[in-house]
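After the structure tokens below, expect a handful of questions from me.
All protein chains but one are shown in place.
By letter and in written order, the chains are A and B; residue numbering begins at 1 in each of them.
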Amino acid sequence: MSQDIFVVIEHLRGQIADVSYVMLAGARQLAQNTSGKVMAVLLGHNAQGLANSLAADGVLYIDHPALAEFTFDAYQLALADLIKAQSPRAVIFGHSSVGMDVASTLSAKLGAPVVSSCQSFTADGKFVSQICGGKIMAEGDLPGPIALVTMVPGGYKAEQGQSSQASEMTNMAAPAMDGIRVTLKQYIEPDTSDVDIVKEAVLVSVGRGIQNKDNIELANELASALGCAVSASRPVVDQGWMPTTRLVGKSGKRVKPKIYLALGISGAPEHVEGMGDSQVIIAVNTDPNAPIYNIAKYGTTVDMFELLPVLTDKIKQAK
Amino acid sequence: MEITLSPLSQSFSKTFFTSLYELKDGERFRTCLQCGTCSGVCPFGYIMKFPPGKMIGALRAEIFDQVIKADSVWMCISCNACSAFCPSNIPITAGLMTRAKEEMLLAGNIPTELQAAMENTQRYGNPLGESPRKRADWAAGIQPEVNILSKTRQPVDVLWFVGDYASFHSRMQSATKALTKILNALGVKFGILGTEEFSDGDSQRLAGERGLFEMVAQKNGQLFKKYKFNEIITTDPHAFNAIKNEYPSLGIKYPVRHYTQFLAERLDQLKPMLKNEIKAKIAYHDPCYLGRVNGIFDEPRALLAAIPGVELVEMSHQHMNSLCCGGGGGGMWLDGFQWEKAHTRLSEWRVREAVAANAEILAVACPYEPPRFEDASKTIEAAGQLKVREIAELLAESMEA
Partner (left out) sequence: MKIAVPVKFVPDLVEELTIDSGGAALDTSWLRLIINEFDDHAVEQAILLKERGGGQVIVTMAESEGADDFLFASAAKGADQLIKLTGDFSSSNNHALARVYADLLKELQPDLILTGVQAHNDLDGSVGPLLAEYLGMPYVGYVAGLTATGDKVTVRKEYAGGLIAEIDVKLPAVLGIQAAEQPPRYVAYSKIRQVMGTAKIEERAVADLDLSGGVTVSRMFQPEVAERATMIEGDVDEVAGKIVGIFKELGTL
């Protein structure tokens, strides 16, 4: 039984996912409270090099061909084995398509409680989770003896979890990978024939508040006048009103434009994950209590359908 | 926006047509002369692959499945022009259109926006998806305090059925407050249902949701039974139409009037209060369900004429052949769909008519209209100065101290 904090590093096709750094930063805070070490857990195949930028006290590396890319069975077998053997105080996963697949599974398997959507830890080692579309925060003591945690970004900056100094790596044995039931066939690339919203300096983004496909025309006109692109939140894409290439958010793209104009977007965490790092967010939402106002620099509750044509006109005049 | 529907069989066509005969005045479908008046007077007739007359033709030819596939039915905004002008008096809107929409809904064929409006009505009691707890928020802070019947339980003379858009829509709330002011000035003892109120359901009914309509109607009916009042007045012609013409068949029968009728009756009392001049040419838009369907044309005009300084002008479509704003009968929630087909809005057409009539103010008497016409006037250059006002707003403005 140790007081160490493990962080399950997420990587996809040779790239460390940002959430890994956020987790390391959170782990550092927690470790201060438990007086344990921050240990990065890296699973992969010939992936040692990925450990270089991780800010951790040590790296536990498990190599196996079955771990080359993330799949459910291989990862949960390796992690269950490791956690049982090492008994850390806590294991942090990303609240993501990787972490969420295995965190709860391991909770059931090991009888260890799992805390969801944790955004940060307090100075006295409590978890603070963000739930209900970002409207409610839930705080509590870190359960034990081993706590599993899925983390969402927002509480720490990725830079806090990065380091230029590689930490000591320990090779751990992989368990027998018997009974694998989940296999990766192939990756399907996102459509690159469309505009790459990641490269835009300004984005005009539409959310549920746009109400129907035809109103998007108003956003298109503004974007035209500005010489930028239109992006969208999940509800708009799900309805088929905009292609998935324009999706900003957890399941879409991560953008960091200079200006992000959020039209009729409530600011739910899944969307904020994709645009929270924008330099300046201007939110147009008639609901003064919309969570978007918590991260926006400027806001207005005027009706967007009234605003857009007037704004487009003024932009044209200003150019 | 694609509607995918597994093709209806030809046998559906025949059964459907037969079922129409069972409806009120349904026999008249047999007497269609195929004269084409309905198609000609239909505001979207020129775009539909199967305008009303051709739909009846398709029924006779048992190829109604083709009509369904062509989506012509969803271009119908239930304005009732076809029915009003049909020389055989066939109930085209209430009979054919509404029933066709019902069938499409049962088959799961429904434009997304409309789906949202229906699901919101079912869940929140209003198509806007607003929390019912906020339904009476517009009344907050008004003095004297608006009588919310569930709280005060006082008997009143008038139950004012406020309605969805008048309660929730930010543009409409000023008109609702204006009407409150007028009723108070006239010393009317009124009460509202407040947060208990459900959508009147008429537009949902016309858009094909008979089941949903009956559900909300019955809920409203139960509320009416709880309180003591002599008559109901409505802000919305659709609510007026529902309570007057549709609720009785569900056993809910109360005397009901649209607010313009109620105020016109009190014109002697009201006129001296209209002190401020509103010097303007005003064109009054006859809402479909007040004018064409229920024959109320004069009262709203009388109210406007009573305001000092007002000069009434008529648009080229008025009274019986007034042009629908495109909002009723589900049209409010078919905008995106209809835009994709037509690339024009009826509200824009109407605004152009107001401009052509040299109107400075377009006066309306239905909560769907101010937002629709204001939106439309923004996209039309010549309409830059045109103001859109609910009659209640104009009266209140004229009354202002």
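Criterion: a contact is a pair of C-beta atoms (placed from the backbone, for glycine too) under 8 Å apart; a residue touches a chain by one contact, two chains touch by 3 or more.
This is a predicted model, so every value here is computed, not measured.
Chemist: In the whole complex, not just what's shown, which of B:112, B:245 or B:321 touches the removed chain?
Modeler: Counting the whole complex, the residue in contact with the absent chain is B:112.
Chemist: For the chain that's not shown, point to the residue among A:84, A:109 or A:256 touching it.
Modeler: Final answer for the missing-chain contact: A:109.
Chemist: Of B:91, B:163, B:208 or B:300, which residue touches the hidden chain?
Modeler: B:208
Chemist: Could you pull out which residues of subunit B are in touch with the chain that's been left out?
Modeler: Contacting residues on subunit B, toward the hidden partner: 102, 105-106, 108, 110, 112, 115, 118-119, 122-124, 129-131, 133, 208-212, 215.
Chemist: Counting contacts across the full complex, list the positions on subunit A that touch the omitted chain.
Modeler: Counting only subunit A, the missing chain is touched by 12, 17, 69, 71-73, 96-98, 100-105, 107-109, 111-117, 126, 129-141, 143, 148, 150, 181-191, 201-202, 226, 238-239, 244-245, 247, 250-254, 258-259, 279-283, 288-289, 291-303, 306-307, 310-311, 313-315, 318-319.
Criterion: only the chains that are shown with their structure count from here on.
Chemist: Centroid from C-alpha atoms only, then distance subunit A to subunit B, rounded to Å. What do you get?
Modeler: Each chain's C-alpha centroid was found; their separation is 46 Å.
Chemist: Over in the complex, which subunit B residues touch subunit A? Could you list them?
Modeler: 1, 112-113, 170, 335-336, 339-340, 375, 378-379
Chemist: Which of the residues in subunit A end up touching subunit B in this complex?
Modeler: Residues of subunit A touching subunit B: 211-215, 239-240, 286, 303, 305-306, 309.
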